[in-house]
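In this view, the complex is presented without one of its protein chains, the others remaining in place.
Per-chain numbering from 1; labels A, B and C assigned in written order.
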Amino acid sequence: MSPAKKAKTNTEDYLRMYRQMVRIRSFEDNANQLYLSAKMPGLTHMYSGEEAVAVGICEALTDSDRITSTHRGHGHCVAKGAEFKEMFCELLGKEEGYCRGKGGSMHIADQSHGNLGANAIVGGSMGIATGSALRAKLQGSDDVTVCFFGDGATAQGLLYEVMNMAALWNLPVIYACENNGYSEYTKTEEIAAGSITARAEAFGIEAHQVDGQDVLAVNDLTQKLVARARKGEGPFFIELMTYRYHGHHVGDINREYYRSKAEEKDWKENRDPITRFRHFLVQEGIASEDEIEAINAEVEKDAADAVEYALAAKYPDVSEVDMHVFAD
Amino acid sequence: MSPAKKAKTNTEDYLRMYRQMVRIRSFEDNANQLYLSAKMPGLTHMYSGEEAVAVGICEALTDSDRITSTHRGHGHCVAKGAEFKEMFCELLGKEEGYCRGKGGSMHIADQSHGNLGANAIVGGSMGIATGSALRAKLQGSDDVTVCFFGDGATAQGLLYEVMNMAALWNLPVIYACENNGYSEYTKTEEIAAGSITARAEAFGIEAHQVDGQDVLAVNDLTQKLVARARKGEGPFFIELMTYRYHGHHVGDINREYYRSKAEEKDWKENRDPITRFRHFLVQEGIASEDEIEAINAEVEKDAADAVEYALAAKYPDVSEVDMHVFAD
Amino acid sequence: MREITLSQAVNEALAEEMRRDPTTFIMGEDVAEAGTPFKVLSGLVEEFGTDRVIDTPIAEPGFMGMAVGAAMTGARPIVDLMFGDFIFLIMDQLCNQAAKTHYMSGGKLNVPLVLRTNLGATRRSAAQHSQSLQALVAHIPGLKVAMPSSAYEAKGLMKTAIRDNNPVVIFEDKLMYQDKAPVPEEEYLIPFGVANVKREGSDITLIATSSMVQVAEKAAEMLAAEGISAEVIDPRTIVPLDEEALLKSVRKTSRAIVIDEGHQSYGVTAEIASRLNEKAFYHLDAPVLRMGAMDVPVPFSPALEDITVPTPEGVAENARKLCAGEMIHAA
Partner (left out) sequence: MREITLSQAVNEALAEEMRRDPTTFIMGEDVAEAGTPFKVLSGLVEEFGTDRVIDTPIAEPGFMGMAVGAAMTGARPIVDLMFGDFIFLIMDQLCNQAAKTHYMSGGKLNVPLVLRTNLGATRRSAAQHSQSLQALVAHIPGLKVAMPSSAYEAKGLMKTAIRDNNPVVIFEDKLMYQDKAPVPEEEYLIPFGVANVKREGSDITLIATSSMVQVAEKAAEMLAAEGISAEVIDPRTIVPLDEEALLKSVRKTSRAIVIDEGHQSYGVTAEIASRLNEKAFYHLDAPVLRMGAMDVPVPFSPALEDITVPTPEGVAENARKLCAGEMIHAA
């Protein structure tokens, strides 16, 4: 159960990964609080518990590499380099949000760091990610695109259409299936027949399954696959075994009818990606408990400041309502 | 290269299979002639060369078993029990056609024998077939549905969506992929990555590949799978290796840019399903050359009579144009 | 009369028809134990079991296609599409297959199925969970389209839809699930193609669908206070459309506004307005006005979203101008 030993050894990288995971957790805790205190419009889907997936993968990417994200997209957004302020502004529908408040949680995008956006259509970004990879290949660019999606999204036929083309044309795309055991209120085994990795393999795509709670294992694997994809050896498929701590969305509070509290407790207490990585960092002498606490405190403060800023920020002017329907 | 020995031994069954294959060939020759002589409206897709697939499969079915068909659907229609007269009338847009002339070649259906219809959307009937199987299961009916589609149609995501559900719910459906090596003007290997049978297997579906030019091999396999599907052991997947003799449609005459005459000649001369079966029947003493010739002549006359009838038949009255938009 | 919510009304309609006809069943995402995210189906799986209330994988084209096949062979599927916006995913199965099968088969095959879905913005759900896409399906021959405007209509139209031998699409307003209305205990059905005069009036006709009926009624109240008498009509189904009832009202009032929550351009209001203009032209004292949602993707920000849809104030304002003889758009 300890993180893979043979991954990166660079202290700075490790601490950044740790910090990024904490940033995601902290972002989500604040977002949840905003919802519970009725300060956030609409609903949102928490990424808490899955931090090692987004961070392990995105830390293997550069800003010119692209990702496509999902309805559960805050984690991907943070991991790909986004700022709290613009993110909270977006969640609150404010003008300074990444999308000027027009997208909200389910459509948050961060063009500057290569995040092509969350998507409220389950599976909706599979074509987009694969098309980004096609563009890279056609233009002789060596960037790689990672397509995030959930276990539930594997039921969408679009995945098989684009995997077929990605395989035929050796596109630099990595399909990252975040298998958190559930799609909404249904267990994965009730909606997915056979084997998820075998489905990719049937198209001739190399597929891996990895512990999604182990940030170094995820990062190690992704680094290797990204390097190979850059050389034209793609596409690849990764199934990341993970868990979401909250309900399907912030409003999904009473959920014992589809999963037990004991199960949730087990994942939180025994497999938490942040706790595990923290233990590893301390054990290996990479950081002291004090240094870790300092990071945590700093992130917490950043988040609180950003929330405060966003709450006070202004809404877009009503004249913006029919701007951006068409680009010039 | 000789037909599987351990299939049915019933003389009547064998002769009916032979006759059905000849009927398809004869139907197509006449349809092609109607097109070439500008007597048929629109285009049509010839099944010639693939007769053993439709006949081998449909002879393993009863009238309460359903099939869904494709744009290349005349073979399935004949094999499932349709009459020449109503078929030619439909191809010519006449009132006595199976669909009162409203469907034409690409939508010919024959409700009375369980043919749910040809479909002009490639892959368009995969959901329909699977839904028919779901209905059978829900209503405790023991009929089986066969879904015919081409190699090209395996690129449509819909297939994977419905295979997933069929596998999860053990539906009595058999996916019959007619791999004739081409989708329109493109070779299968250029549009299909990996392995077609492995794709079904990845969903936990038992998959078989069979020589689609060997009617007894096809029939033997299908009988077994149909019996198992009736008992709730479905779904199944069959990839039938076959070849179309004509162009993609009747108007696709100059096709050397995508496939050689030598290749066509090889299939026609060395792997023709009718010739092969005829040899087998004579060799095994099941029918004499004379009996075979008599069948051929009879079928030819039937077809010629039906064409003549259909040419003389009347068009639907213009008042029918807005009938059947809605059922009562 | 007892009052129940729109959600309960739909639930009752489904339960009654499922008891009545064993060939009916429901399929969709999280319809069983979860009873859908809107909880509209709560309790049905307990009564009818998982064989008749079927949780599907997230594969809208797939299960829509399966519903077509089940319908063609003797069942009456009720498809639950979680958000109306997902209709884009199932258009081929709905419009190329379900809608055309009866016609293409020369009347030999039937596709009796119901597609239950929803419409409506101002829920802060952003551009892919807020659309009102009824115009798209109304354009396709072979589909019937129902748009209940209250719990009463939701129940009566649903029951009719389930018994209809054609594919029927029902759009429920997702913001109205908790709204209560009087609904009889006794069984009733609401026939398709029969409009409902919600309020009588003599100065202007407000024709409104689904979520917009409330908007029109509120506008009518406001107008009444000013001495303008507005008639409010709910077509209830837009295919078939009760043209006669609409024409009758407009011939009486000589003025009309058509209100629908779909985008205005190339939307539902255009068809209704065109028919009024064509067939009541010589009775009109002013152009028929249309009020749809703005032609913009639905924005997330509350500051923007609320101004994209017609409001009672906006309707009243336009009505006032029409009645005052101001030629709003005219040159």
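Quick notes
Throughout what follows, a residue touches a chain if its C-beta (ideal position, glycine included) is under 8 Å from a C-beta of that chain, and two chains touch if they have at least 3 such contacts.
Only a predicted model underlies this, so the values are computations on that prediction, with no experimental measurement involved.
When you scan C:178, C:202 or C:274 for touch with the missing chain, the hit is C:274. For the options B:63, B:190 or B:263, the residue in contact with the chain missing from this view is B:190. Summary of contacts with the chain left out: across C:142, C:156, C:201 or C:312, the touching residue is C:142.
One of B:102, B:135 or B:199 touches the chain omitted from the figure, and that residue is B:102.
If you put the missing chain back, the residues of chain A touching it would be 66, 68, 97-103, 107, 109, 111, 116-117, 119, 121, 124-136, 138-139, 145, 157-158, 161-162, 164-165, 168, 323-328.
Summarising the interface, chain B meets the missing chain with residues 41-43, 93-94, 99-107, 119-124, 152-153, 155-157, 183-186, 190-192, 257-258, 315-316, 318, 320-322, 325.
Within the complete assembly, residues 85-89, 91-92, 94-96, 99-100, 103-104, 126-128, 135-136, 138-142, 238-239, 247, 251, 262-263, 265-271, 273-274, 277-284, 286-290, 294-297, 299, 327-331 of chain C touch the chain that is not shown.
Definition applied: only the chains that are shown with their structure count from here on.
Distance between Cα centroids is largest for the pairing of chain C with B. Here the chain at the heart of the structure, going by C-alpha means, is C. Chain centres here are Cα averages; for chain A and chain C they lie 37 Å apart.
Note on chain placement: the centre of chain B and the centre of chain C lie 41 Å apart, centres being C-alpha means. Centre-to-centre spacing of chain A and chain B amounts to 46 Å, using the average Cα coordinate of each chain.
Under the contact definition stated at the top, the residues of chain A that touch 2 or more other chains are 155-157, 190-192.
Touching two or more other chains at once are residues 56-57, 59, 61-62 of chain C.
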